[in-house]
Each structure stands twice: as structure tokens, then as C-alpha cells.
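Here is the structure we will look at, set down as C-alpha cells.
A single protein chain has been omitted; all remaining protein chains appear in their positions.
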Amino acid sequence: MDFAPSARSAELQDAVRRFLDEAVHPAEPLYHHQVARLREDGTPYRTPAVIEHLKTQARERGLWNLFLPDPEHGAGLSVLDYAPIAELSGRSYALAPEAMNCAAPDTGNMEVLAMFGTPEQKERWLAPLLEGRIRSCFSMTEPDVASSDATNIAARITRDGDEYVVNGRKWWSSGALRPECEIAIVMGVSEPDAERHARHSMILVPLDTPGVTVHRSTSVFGYDDGAHGGHGEVSFHDVRVPASNLVGTPGSGFAIAQARLGPGRIHHCMRALGMGERALELMTSRAIERTAFGQPLANQGVVREWVAESRLALEQARLLVLKTAWLIDRVGAKGAASEIAAIKVAAPRAALYVLDKAIQTHGAAGVSEDTPLAQMWAMVRTLRLADGPDEVHLRSMARVELNLARARVRQS
Amino acid sequence: MDFAPSARSAELQDAVRRFLDEAVHPAEPLYHHQVARLREDGTPYRTPAVIEHLKTQARERGLWNLFLPDPEHGAGLSVLDYAPIAELSGRSYALAPEAMNCAAPDTGNMEVLAMFGTPEQKERWLAPLLEGRIRSCFSMTEPDVASSDATNIAARITRDGDEYVVNGRKWWSSGALRPECEIAIVMGVSEPDAERHARHSMILVPLDTPGVTVHRSTSVFGYDDGAHGGHGEVSFHDVRVPASNLVGTPGSGFAIAQARLGPGRIHHCMRALGMGERALELMTSRAIERTAFGQPLANQGVVREWVAESRLALEQARLLVLKTAWLIDRVGAKGAASEIAAIKVAAPRAALYVLDKAIQTHGAAGVSEDTPLAQMWAMVRTLRLADGPDEVHLRSMARVELNLARARVRQS
Amino acid sequence: MDFAPSARSAELQDAVRRFLDEAVHPAEPLYHHQVARLREDGTPYRTPAVIEHLKTQARERGLWNLFLPDPEHGAGLSVLDYAPIAELSGRSYALAPEAMNCAAPDTGNMEVLAMFGTPEQKERWLAPLLEGRIRSCFSMTEPDVASSDATNIAARITRDGDEYVVNGRKWWSSGALRPECEIAIVMGVSEPDAERHARHSMILVPLDTPGVTVHRSTSVFGYDDGAHGGHGEVSFHDVRVPASNLVGTPGSGFAIAQARLGPGRIHHCMRALGMGERALELMTSRAIERTAFGQPLANQGVVREWVAESRLALEQARLLVLKTAWLIDRVGAKGAASEIAAIKVAAPRAALYVLDKAIQTHGAAGVSEDTPLAQMWAMVRTLRLADGPDEVHLRSMARVELNLARARVRQS
Partner (left out) sequence: MDFAPSARSAELQDAVRRFLDEAVHPAEPLYHHQVARLREDGTPYRTPAVIEHLKTQARERGLWNLFLPDPEHGAGLSVLDYAPIAELSGRSYALAPEAMNCAAPDTGNMEVLAMFGTPEQKERWLAPLLEGRIRSCFSMTEPDVASSDATNIAARITRDGDEYVVNGRKWWSSGALRPECEIAIVMGVSEPDAERHARHSMILVPLDTPGVTVHRSTSVFGYDDGAHGGHGEVSFHDVRVPASNLVGTPGSGFAIAQARLGPGRIHHCMRALGMGERALELMTSRAIERTAFGQPLANQGVVREWVAESRLALEQARLLVLKTAWLIDRVGAKGAASEIAAIKVAAPRAALYVLDKAIQTHGAAGVSEDTPLAQMWAMVRTLRLADGPDEVHLRSMARVELNLARARVRQS
């Protein structure tokens, strides 16, 4: 278990730190100003102009597509090497990931296309995504079924001659409302008679195809996430796409989802820890500067305990994520399934602890827009549900552990 | 300790239940529709029309001003008798309290005026508030100081002849942005040389007085609370009001705040428990109706444990609030100070537990606007800071407990 | 809901407080000395002499058999009236309950005999138990089955002419090793073909009957509980007793167990809270008197938070137990089943929180025999398993709650 970053990753981390300090953090006020302006103008789903500016800078600094392990299309970093970069980007979660073309759900979609796409699919969709010229969404979750059990997913992808016909209703298709979003990867049942984990396929559906309707965006604890294109509820009514739009082979939807989710969860988790680190910084700064009952908050025993427990929580969660990243690099996402499940629970939990205490340290400012804490909290809280609720991941971990125990009991 | 409601309270509770079932819950979709419409129209701080309709109905049903213990101006219910009514109103937190003219901050302001107001103040401000014709805000918290230690409050109320001159900056003046909001009760230092708890006074400042500026509304976890007038950041620059606008005697600000906060915290806590009860209903309904991994969520052991723990948490917190209400009725808010501190921690904690688990049971729907859970969570989370953070209340409780211990140790 | 004690209970509470202050607490050092002496002498299961002395005093003070609601045989107090007395006795858990003839498992056994015993059974066993001349044990739990699901209990009680033949192995028959223990109430299957909850009966088995063997005493976290007769593992091998020894009717074992457990859980829970109160006293005294890092522990913010949270936990749990006692008095143990389940979880949890923090405040002394904290902790921890583990009680509560929800969903 060697978690030390490669020399190249260490250099990139330094470069990302400089990018954050020199470009991203200074741009945050302007970003929020532009977001507010777009909302006032009735165009809340437009991308604020400053993002394009930051994208240019990131690219010039060589901080572009770092997430993609495929060396042909991306940076070719190992999962372990990219993890600390994802953490750093989480410190400015609303700006940095997108500025570096490393924001979900595009990252996962690009990975899917890099791994499973045909040459034509790559040229048509992956290339512009890698350029940051278009955006994409991922349409898996459905409002009408418990999507935590992904075998419930009910949308239909039916072959009809040279085409597939897509029918179904999806939501939480994040990014679907932004004008740049051109393509959805849709998951649905294409082989209804196969066994449960071989029924689904993924297919590329351009959002301007007839029969696709983006109905609304759902909010997250009151936040519309408009600047990132919201969270689309999208229906597909007899939507016809060429058969060549299928990703991978028919029935491979689950396998692709698993491959997509492994590194994606590392990214989510590390960004969450980056938010936790930023919250700890805000908490300690506030504790030093704010005085109540005759002394700085930093002198209060209870606040000091929060600070220590925050460090403890972040440190432990980070080590577990790094171990998982290291494991994915060695044995693949499937071999690290139990660890991936574990971090999906542990990292948001650690970050939420720190965020909650940081909010409490800030008083009413903590729940408002005057600090990034409340919005980070909402994002990380949502992570406890996105890509499967905590309980499903704990269930998976228990299954692994109990199977080992059964083998042990049989042996003895 | 007798927590049984009087016959009159029991009847009123039944009437409130009927009002909720027959009028309020059915009106919720229309309310949210109107709120969305007002936002689209650029008038987010207008009160949705359905509220006026519900106010008329509540009044006709005799469910009006029930919060006010003063029998001359209000219903004359004891705190214990009103508590379960406040809980019921929390089940439809956005509509019911206002419909019954029982919503904060007007309730607290009306109580202050009923208890400490001059006949003129009562006629000018209390009367229209009791009629529900105007609304008010309470301007205590300041952005520049740790208001958790209320002695930090720095706004100045300076006598100048027949007038007082008010200077300072306040925020979280909830309701200040609604058109109906005509009056603020402002707390500030009027006797700078007095001892720490006798320096502050409260004064009535009409919002249209020159020098009053409402700068913006702060949001709460992304919610603007526009339909209730937002949360105003308000500055007072050389604002002159007649000396007769002072509430009570000079330097009585803390005493008034304490009197105001006692019953007010009962209301907040019981409404929070009402939200918890509603969340538990939504959780159990969802658990019964939603199927994952081959069975309803209600069959999952973990979900069942959440349901049981939720009941346990709500039940214990409610009993503590009822005991506190009973104690206020017997010995006043001052005599029940430690219990009031206790419920301020316990009730939001219980409700937040239930809300978190209800959200988790609903999956992504839980964080969205499709259930009331996320917004209730945000409101109750904010309660952990409003009127003093948990930590300050626990501090107060510990002081009482340690003083008792010191007396015991001395005796022995 | 009126939790106020009757005048008689209030008087008795005062008398118990005086008894504790004047007789019991002063006798604690002697008690522990005698316990150590008996252990050194190889007779660890003898009752220390001071207990008999205290019993005499309690009886003279009229503090005898207060637990028994039956006015013919006991004090005739309601469950609610006895609850605070049980709490007080918990403050000196090793001495006071037994001194007042109010210690488990004799209390439950006496209740069973008072309620379901024949005149002969009462004369033969209840009378000397009420006198405190003999002791009894309760043999229900079995080592070979998950007794948390009581339908698993497998001992057999088989009719053979005028006799019953008892076969089985029991453990946690508390008190079985003390010389005064003459009688066991044994639960076993007598009607193997009946439906699951009508298969079991209870029967009186004198411990000197041939075929009864007390094999050993199990310890509890290193404590042998010798002074209370240990926790016997007892086998019954073709043990023959007269058919008249059956308690109640054949197959009524479950019904009797339920009747026995209701008030018994109130007693257990209130004693646990009494231990919690004693722990809080010890914690605050220590915090006032002990100095570290230049100031008394009582000045440390973290310790203060423990004190406040302890009060909060005890207060809420007590109110819930009182409500449950009140409910049992009104609707019986069956009608209060869900509340009884709830307190079985809540009261030990609250007491364990306080005990843990009290231990932590005392440093290494807290885990040793120099304070009663560690042993109280062990007793209360065991309560989380005795009479059913927490999880079974939470399960029961969830079932009730979900049934209500199903009815609600059907109605709507």
C-alpha cells in the first residue's frame, strides 16, 4: 500500500493549488454575481461567463482533463494520482472542477465513451466533450421506481430495424437544462428476458431528438444548481436513434455503470473531502476571529473538540479513499467493490460532520449564502443518496463480510 | 405535573385538525404554485393569495390568535394549552401558522406589545397585527458581532429631546421584505453606562421612517422564504422616532427579550415536533409503498429501526416541551430558564433526526421540492442557531447544574 | 397525563430519601467490606450481614414491599406512584432495593404469585417472600436458543399424572446461588401443539427438588454479583413437582410473562435513571473538585457540555418512563406495550451516556471499584440485553408505528 503520489501528480497538485489561489478563489465573487444576474435575467441555466475564462486559463496551465486515465484522450493519471487533484478541486466545488473540464457528470460520460465508445461515437461526442465545447447528462435514475436497486430501472430501449426506440422518464439528469448540453447517456431495459443484471443497456440520445422533453429541474435543498444546468426531469417518448448509438454491447448496461461508478466515486469522495477541508479552514478562521463571552471562539473547549474531531474524520476518510484508489489501480473497480462502497459512506459522512460544525461556528451566516458552507452541505448531503443511498452500500459491504465469515466458519 | 390539555384546548386541537384536513393541506399545492408564480413575476416577497383566503377561514373557525395568553387581546390559552396547537400548525409550517395569525416573528412581537406596550402603541400597532392586516419584524441579530452573546449587540438608540435616534445594522429580520411589514422592533444600546444586562432597550421603528434601508434578504440553505417576507438585512442610519416608541422602560431590553423568548421557544419547538411528526408520516407511507430489493422498504430492518427511533425521539422531546410549558405557566419563563434552554436543543435535534431519515427513505425526492422534507430540514437546522446556538443553551444548563452541585458539595 | 405523585407517594419518597441519607449510603463502605470478606472466605454468594440490618430498618420505617400494587399483600401504590421510589432506590442499587424488599427478580416473582398464584402457592411461597425470609429466581432464558425471541424457549414441562416433569437448561437465573434462594419460577413448553404464543407455561420448582442442579454463576463484565446470589446456570433433569405448582393455566406462560414484565421494566428503568442521577452527582462533584491544566474540570467547556447533555438525557427519559407508568395504570401493560418497549431502550441509553461521561470525568478511578460507576455501567449495559435486546424492542415499536401508517394509508 503506497499512497505517495507520483512526481507528475505532485507537480500537478502544486499547479492546481496555484490555479486555485491565483485564479479560481479570486473569481468566486464574480461567479456568484454572474449567477445572480443570470437568475434575475430569467436565464438561470446559462453558464456564467467567468467559467469560460477559467477554462481557458486551466487549459493554458495544463490542468485539463486530468481525470481521464486513458492516456490517448486524457492525462493518463492513475486513479491514485488524480485523487488529490480531485480533492483540491472540491475546495472551490462550483468553479474548479468545471474550469478543469473535470466536473461530473461529464467526467463519467467521457470515461464511458473512452472505454466503450466506437470510433464514430468518440469522434462525434467524446471529442467535443474533451474540448469542453459541449456538455452531457446521464439519465439513469427514474422517479417512479426505487432506483437505489438499479435493477428496477424501467425505461425501455427497443430495437426496431436500424434504430432503437427509447421510452421512459428520468430525473436527476444533472446538467440537462444548460444550453451546452447536447447529449444524454440513457440507461434502460433492452433485453427484458435476460437475467436481472444483463437486461439493461446504455444508449446515446441527442437532446434535440424528437420525443425528448426536459420538463423541469428539481432543486436540492432550495438550490437550483442552475449554473451547472440544474437537475433535469426528462421524458423520452418514442425517441428514435440509430442502432449505432448503443454504447458497448446490448445488455452491458450494468457492467458499464459499474466501470463508470468506481473512479467516479473516488472523484465525488475526494471533492467532498476537499469541501470538508475548506470548511475546516473556514471554521478555524472564524474561531480565531470571532469573540463571544469575552474570548475568541477558538478558546471554547467545545469548538476545539470540533476542530480536532474534524481533523480526525477527514484524515481517516481520506486514507480510506486513497487506499481504494490504489486498489482500483491494481485490481480494477470490480475487485475494489467493497472499498468503493465503504468510501461512498465514509467520505460524505466525514465532510458533513465538518460542514455541520463549521456552520454552527459561523452562526446564522453559516446557513446563508455569505459562506459556501450551506451549499456545500446540501451537495454532500445529496451524495448520501446519489449513486445509491448509504444503506445500499453498507448492505453490499455486509454481504462481502458475511460471505468471508461463512467461508471461515465452513473451514473451521 | 399534569400535561393534560384543558377541555377548551382539546376542542381547539380538534378544530385545528379539521382545519388542516379540510382547508390547509388541500391548499398546499396551490400555495406552492402561487409562490413559484410570484417568483417568476419578480415579486418573490409578496404573500400568496391563498394565504388571505385561509386566514378568513381560520378566523371563521375561531382559530385566530390562539398563541396569545393575554385574554383581552388573544385566546387566553395557557402555554401548555397552546403547545399542542403549535405542534399541529407545524405540520403545514408554511401555511397554517400564518393562516391562524400565529406565525413568528409576529407572535413574539404581539406578545411584547400586549405585555409591555403603552395604550397608544397597542392601538397603533398591536391592533392591526392582531387583525392580520399588517406584519412586523424583529431586529436584534447583527452581522458584525457574535449575537449568540446578546450583550454584544451594538446598535445604538440615543435619546435626543423628544426623539430617539437609532443607528445600526441588523440582519435576519425575518419578514422585513414583505409589503405588509410596517413595523420593526429594534434592540440596541440605550444606556451604555449601565451594567451589561441593563444597557439595551427595544424600540418601535416604522419601516418607512427615513434612514431605514432594507438591503437584501439572506437565504437559508438556498431557500429565500420569500412568501414569508425573507430575512432582511436592514440598516438604520440616524433614524428618528418619537420617544414614545420605546417599549417598556429604558434598559429593559434584555428583560423583554427573555419574556418574549420563553413562550416563543415553546412555539418554535412544538412546530418543529409537528414537522417531525409529518416527516414520520411521510417516512412510514413511503416505506410501505416503495419497493426495493424485492420487498417494501418497510420490511427492511434498518428502516424499521429508523421508524422506532423517530418515535422515541419525538415522544421524549415532546414530553420535555410539555413539561417546560407547564412550568412556564406555573413559575414564569425566568423560573423555567434551564428547561427552556433544554428544549431549544432537544426539540430541533429530535425533529432533525426524523427529517434526515425521512429524506433518506425518500431517496433523491427527499432533497427536492417534491416533498416538504428538505425545506423543513433547513428550517429546523436553522433553529439550532436562531435565538442562540445549541452550545449557548447547553452552557446555561451546565451552569445551573454546576451551581446546584456546588451548593450540594458545600452542604455535605 | 398527570405525572404528579399522590400525597402518599410524595411522603414515601421523602422517607426513602431519609432512609438513603441516614442508613443506606453510610452503610455502603461496610457492605463492600463484607462482600470482599465473603469472597475471601470462599462464600461469595452469601448475603452480607448489613443487608439484614438494613431490611429491619426499612421495615420499621414502613418502606417495605412498596413495589407491589396489590393492596392486600403490598403497599398498593400505583405504578406511577412507585416509579420515583424505584428511581431513588437505584441511587444505591446494591443495597437499597434489597433492603426495602424491592429487588428483582423477587419483585416480579411476587407480582406473578400475587396475581396468578393459588391460595396454597401464596401461602407457601408468596408469604415468606413478602417477609424477606426466602428469595427466588426466575428461570426463563436458555443458553442454547436466541431467547430474545421467547417463542424459542425449549425447556419442557410435561404433565405426568398428578405431577409435571421439568426438563431443560436455563441461565441468567439471577440469585440462584444464594443460600436463601428456595424457589424458581420456570418457563417451558407444556402445550407443544398449541399456537406459538400459547405453548408455554410457568411452574414453581423448589431448588432442592431432585434433578435440579445449579452449575455455575456467569459474571457480568467481571462482576460476579455474588452478594445478590450471582446469575445461575441451572439444569432441570426429570424434575418432578406436583401439578398444583403450575402458575395460572396451562399455556398462559406468555401472558404471565407480559404481565410480569410491564411494571418490572418500569422498575428497571427507573432504577437505571437513579443510577444516572447518582452518576451525574458524582460527575459534577468531581468536576468541581478536580483541577487540571490550571483550572477545575468544571470550567472545561467539554465537561460542561457533558453535564448539560446528561441532564437533558435523564430528564427526557424520566418523563417517558413516567408517562408509561401512568399509561400502565390506566390501560394495563398490554395497552402500553409500545411505550414499555420504548423506555426499555431509552432509559438505559440515557443512564449509560451519563455513566460513560462520569467515568471519563473520574479518570482511572472511574473504571475501578473506588467509585460505583463502573459496576453501575455494567449493570445498565446488561439491561440493554436483559428482558430482550434493544433491537427487539425497537422492532416492536416499528411494527406498531407501521401498522398505524398502513391504516392511515388505507383510509386516505
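Note that the chains take the letters A, B and C in the order they are written out, and that residue 1 is the start of every chain.
Heads up, the rule we're going with is that contacts are C-beta pairs under 8 Å (C-beta built on N, C-alpha and C of every residue); 3 or more make two chains touch, one makes a residue touch a chain.
What you are looking at is a predicted structure, and each value in this text was computed from that prediction instead of being measured.
Asker: So which of B:28, B:163, B:305 or B:329 would be touching the chain we can't see?
Answerer: Of the candidates B:28, B:163, B:305 or B:329, B:305 is in touch with the missing chain.
Asker: Which residue among A:79, A:317 or A:380 touches the omitted chain?
Answerer: Counting the whole complex, the residue in contact with the absent chain is A:317.
Asker: For the chain not shown, which residue from C:134, C:154 or C:385 touches it across the whole complex?
Answerer: Selected residue, touching the omitted chain: C:385.
Asker: Touching the left-out chain: which of A:2, A:195 or A:208?
Answerer: That would be A:2, which touches the missing chain.
Asker: If the missing chain were put back, which residues of chain B would it touch?
Answerer: Contacting residues on chain B, toward the hidden partner: 300-305.
Asker: In the complete complex, which positions of chain C touch the hidden chain?
Answerer: 141, 143, 146-149, 152, 171-172, 218-224, 231, 290-293, 297, 300, 302, 359-360, 363-370, 374-375, 377-378, 381-382, 384-386, 389-391
Asker: Which residue numbers on chain A touch the omitted chain?
Answerer: These residues touch the chain not displayed: 1-4, 280-281, 284-285, 287-289, 298, 301, 304-305, 307-309, 311-312, 315-317, 319-320, 322-323, 338, 342, 345-346, 391, 393-399, 401-402, 404-406, 408-409.
As a working rule, only the chains that are shown with their structure count from here on.
Asker: Can you check whether chain A and chain B touch via the same residue numbers (shared by over half) or via different ones?
Answerer: same
Asker: In whole angstrom, how far does the Cα centroid of chain B sit from the Cα centroid of chain C?
Answerer: Centres of chain B and chain C (C-alpha means) sit 43 Å apart.
Asker: Where the CA atoms of chain A average out and where those of chain C average out, how many Å apart are those spots?
Answerer: 53
Asker: Can you work out the whole-Å distance between the CA centroids of chain A and chain B?
Answerer: Chain centres of chain A and chain B, defined by C-alpha means, are spaced 37 Å apart.
Asker: At least two partner chains per residue is the criterion; list those residues in chain A.
Answerer: Residues 300, 302.
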